[in-house]
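With one protein chain removed, the remaining protein chains of the complex are shown where they sit.
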Amino acid sequence: MTQAGTQTTDGIAGGIAGPLEVDGIDMSRRLPQGVAPEDLVDIYRRMVLVRALDERIWMMNRQGKVPIAASGQGHEAAQMGSLLAAEKDGNCFFFPYYRDLSIKMSGLTPTQVMLSFMGKAGDAYSNARQFPLQGADLAHNIIQLSNVVAASLTQSVGYALGCRMLGDERVTLVYFGDGASSQGETHEAMNFAGVHRLPVVFICENNGYAISVPQRLQMAIGDVAGRAEGYGFPGLVVDGMDLLHSYEATAEAIAHARREGPVLLEMKVERLMPHTTDDDDSRYRPREEVEAAKLRDPVATLGAYLLAEAFLTEEQEEEIKAQARRAVNEATDAADATPPPDAGEMLKHVYAP
Amino acid sequence: MTQAGTQTTDGIAGGIAGPLEVDGIDMSRRLPQGVAPEDLVDIYRRMVLVRALDERIWMMNRQGKVPIAASGQGHEAAQMGSLLAAEKDGNCFFFPYYRDLSIKMSGLTPTQVMLSFMGKAGDAYSNARQFPLQGADLAHNIIQLSNVVAASLTQSVGYALGCRMLGDERVTLVYFGDGASSQGETHEAMNFAGVHRLPVVFICENNGYAISVPQRLQMAIGDVAGRAEGYGFPGLVVDGMDLLHSYEATAEAIAHARREGPVLLEMKVERLMPHTTDDDDSRYRPREEVEAAKLRDPVATLGAYLLAEAFLTEEQEEEIKAQARRAVNEATDAADATPPPDAGEMLKHVYAP
Amino acid sequence: MAVKSVIEAVREAMREEMRRDERVFVMGEDVGWRGGVFLATQGFIEEFGEARVIDTPLAEASIMGIALGASFRGLHPIAEVEFADFVWPTVNQLIGEAARVCYGTDGKLNAPMTIRIPYGGGIRGGLYHSQSVEAYFFHTPGLKVVAPATPYDAKGLLKASIRDNNPVVFLEHKKTYRLVRGEVPEDDYVLPIGRAEVKRAGSSITLVSYGLMLHYCLEAAEQLAAEGVAQVEVVDLRTLRPLDTATVLESVKKTGKLLIVHEDNITGGVGSEIAALAADAAFDYLDAPITRLCGPDVPTMPFAQTLEDAYMPNTHKIAEALRTLAAY
Partner (left out) sequence: MAVKSVIEAVREAMREEMRRDERVFVMGEDVGWRGGVFLATQGFIEEFGEARVIDTPLAEASIMGIALGASFRGLHPIAEVEFADFVWPTVNQLIGEAARVCYGTDGKLNAPMTIRIPYGGGIRGGLYHSQSVEAYFFHTPGLKVVAPATPYDAKGLLKASIRDNNPVVFLEHKKTYRLVRGEVPEDDYVLPIGRAEVKRAGSSITLVSYGLMLHYCLEAAEQLAAEGVAQVEVVDLRTLRPLDTATVLESVKKTGKLLIVHEDNITGGVGSEIAALAADAAFDYLDAPITRLCGPDVPTMPFAQTLEDAYMPNTHKIAEALRTLAAY
């Protein structure tokens, strides 16, 4: 059995080589097997777009056009790294949580995202019955029924049980925060997955806060990953600010899950924004802490790395950002011009036929 | 931090010395500090009485006079060992579970026990509103509100929080089974206790079964105690068939809890009877396993040890058993002659004044 | 037709559906080698194996969440809650999540799961093994709630529940398990969810009930007929949600008098909704106050025989209420 943060499973977290540091993060490893520079450029393009959308959504909230949003800023490397691993695997199913814009973007156009945040007709997740990007996007193997913290964990384990029963080889990825680790259902989900060695990767995006509650009041331990041992499967601490580390850990975890059973990945990340647009984090979070976190911005980090490795030129990098700005502008206009769903929709679909 | 089953905390589990084996259990240790031979004789007397009551209750169920009972047979050494430690400490509060007849007997006469099992007026726990010995015996620092598995764990932690707030030095002991370890509330209770370093001793009486569900389907690990690490406090495996080991572990745990915070003790025990009088364990439990377990009967083991150490003569031992038989007979007759509570009681006490 | 008990009907329904459809499986505490604490799944693990008969850890929230997740994958889980009293940890998944799958995804996803819950008292179960929990699920849009009284209805409705594409809470009154016996066809049949049944026709009073109490109602109705006091029409709701208001209202409009009987606590129970519906939609037909004979407002029934008897509605109390209503 592996210890959180100290050992590796299946060679996860191996491969760290040289001293190249970008904004304090070691980015000098060799490219993981199967990952080409183009993959990273593509991921960067998507990260930049997600970030641009995320920022615009926040702005739209201030303008009164988006009732609520949880920002994923700071979590993008963890989310995108895991997503890349799952995409390369090709047979994964996702149970993301409300902060996983990068995951949910994978199947959507920017306009679809904006429709959802503005509560407009055509929202791909729930037709604006639910909070933004909540419901299901089955075309892209995603379910996030609710934003009830930790409610998706047992569901994801059940989904994996269903996969096992049907004899497919699908691996289920379920995402949640450090706060979610305290819920009883999280314990129950991991325990069941351990007993039945189900193909599930538990991904905890630990940003050190649950709204305002800091980790020291959430748990008496340093690493959530350490709990995996109590369920009979490996748990690993991952640098979630590091795309490659997140990718590698997830790729190995997916392979392990399919072969031997669950893995818990604890991705240490930073929340760069307040909890949601409703929150004022100055009440409880030292400004210096936030400023220090922003220096480790995962989007900037990846960009700098790609430039340093010459996987990208400065012009290309500029064009990526410009493209993102254009896409976000178009999406905003399109969504703004779309009406909310018809009032008559309210009574529909309480029951399935 | 201590590892389940491998290390010790505060010297717990030290002191094992020689090769004296009684029914396969090593009983050769020196008497723990503060425990006199008379203490053990007294405990034995109480164990014999509890066992005699337990057997009679089962018989009365077959006669249609006791609607339901969970037997504690096989758990007595663990229960009595922990009870002795708490009694010697003198400032403990108990949240036992339905199988803890030995704990609850501590404050009751045999007649009171029988009244409770037969659902008669004067039951000290709930006046026969609840299952036997369920409710509260505040005079003896005991609460067991329900038999909902694991529901008492968060309550006990809250009780300990209350003690901390009032500034008393009381330590709370909460008892539960291996099955209860799977409940989400168990996780939440331990997590909170760990964060606030509350004076709680968690005592898991692991008998390897939750009704019919064997440990391999309950958890993917060997020792529940190992989970304590994930909550930032020590967990220990204890031989719950061994009174002295149970005593020592609990005594140390109480001291540790008062000083530093929670401890989880996993007492490995055997369930010698079916789950309850409603159960037929032949459906799911190999007969040989039960027979083997009965050879390790904790009451017989302690008796043999006391005789071997000459703490008790054979005549004294016989007299203890005879006394117990007389007490149980008298209790049964007295309870049988008592009426159930008046029907008018049914509407009372829904609310406190 | 063979005469069977309710528990046999329940077992048969599940076994037939598991044979018929590979997607159906059972999970819960002790459903495996123990065959369930009430033996509802006796022989299942021998026939269907550990993969389709899952002895879960003792953790109700996960039983419900895992069943729900499996239903997302297209399976039709039958999750057993060992006793209704232990249903509380499941409601985050059941009320909060399962009930909203279809609505919350704009109809794109659904949850074809069945939750079997043995409930009710009169069995010396005390405060934690006697509870009626139907009102909580009855109030929850997105759930269906079925509460049969007879072996015939139990089998036909359980099969319908398993095939239904929505989460169905299937309530089995524990006391009916072995007490109530009746004819059950050998062949495959399915009864529609959402239809009440007039179990006894009558003209003077409408008596609405479900579950165990239905049988006491029928006895009381016979008694009143024998006494020549009233011809009582007994409506068995069978399904609580969606409620068959048409059948209830039709009967009330005919008789002009309504008595509702359930074992569950009176305040905010299913009976209050029946009364409210009649007081609105059948107002002009009412000849007497709408009355309810239900469990009193104490936390379910206590353990002692005397106290349990005092709690439970029974044939005698029902007959008394009917006489009062007849005399109004």
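For clarity, chains are labelled A, B and C in written order, and residue numbers in each chain start from 1.
The definition used in the following text is that contacts are C-beta pairs under 8 Å (C-beta built on N, C-alpha and C of every residue); 3 or more make two chains touch, one makes a residue touch a chain.
Keep in mind it's a predicted model, so treat the numbers as computed, not measured.
Specify the shown partners of the omitted chain in the complete complex.
Missing chain, whole complex, touching shown chains: A, B, C.
So one chain is hidden, and I want to know which residue out of C:T176, C:Q223, C:T291 or C:T306 touches that hidden chain in the complete assembly.
C:T291
Of A:S182, A:N207, A:S246 or A:T332, which residue touches the hidden chain?
Here the residue in touch with the unshown chain is A:S182.
Kindly state which of the options A:P96, A:G119 or A:G162 is in contact with the chain not pictured.
Answer from the full complex: A:G119 touches the omitted chain.
For chain C, which positions touch the chain that isn't shown here?
Touching the missing chain: residues 61, 85, 88-89, 91-92, 95-96, 99-100, 103-104, 127-128, 135-136, 138-142, 241, 243, 265, 267-273, 275-276, 278-281, 283-284, 286, 288-292, 297-299.
If you put the missing chain back, which residues of chain A would it touch?
So the residues of chain A touching the unseen chain are 67-68, 119-121, 126, 128-131, 134, 146-150, 179-180, 182-185, 210-213, 217-219, 278, 283-284, 340-347, 350.
Tell me which stretches of chain B touch the chain missing from the display.
Contact residues on chain B toward the absent chain are 125-127, 129-130, 134-136, 138, 143, 145-146, 148, 151, 153-163, 165-166, 184-185, 188-189, 191-192, 195, 348-353.
Convention: only the chains that are shown with their structure count from here on.
Farthest from chain B in C-alpha centre terms, which chain would that be?
The most distant chain relative to chain B turns out to be A.
Distance from the CA centroid of chain B to that of chain C, rounded to the nearest Å?
Using C-alpha averages as centres, the distance is 38 Å.
If you average the Cα atoms of chain A and of chain B to get two centres, how far apart are those centres in Å?
Going by mean C-alpha positions, chain A sits 46 Å from chain B.
If you look at chain C, which of its residues touch at least two other chains?
Expected reply: 56-57, 59, 61-62, 89.
Would you please write down the residue numbers of chain A that are in contact with two or more other chains?
Residue numbers touching two or more other chains: 184-185, 188, 191, 195.
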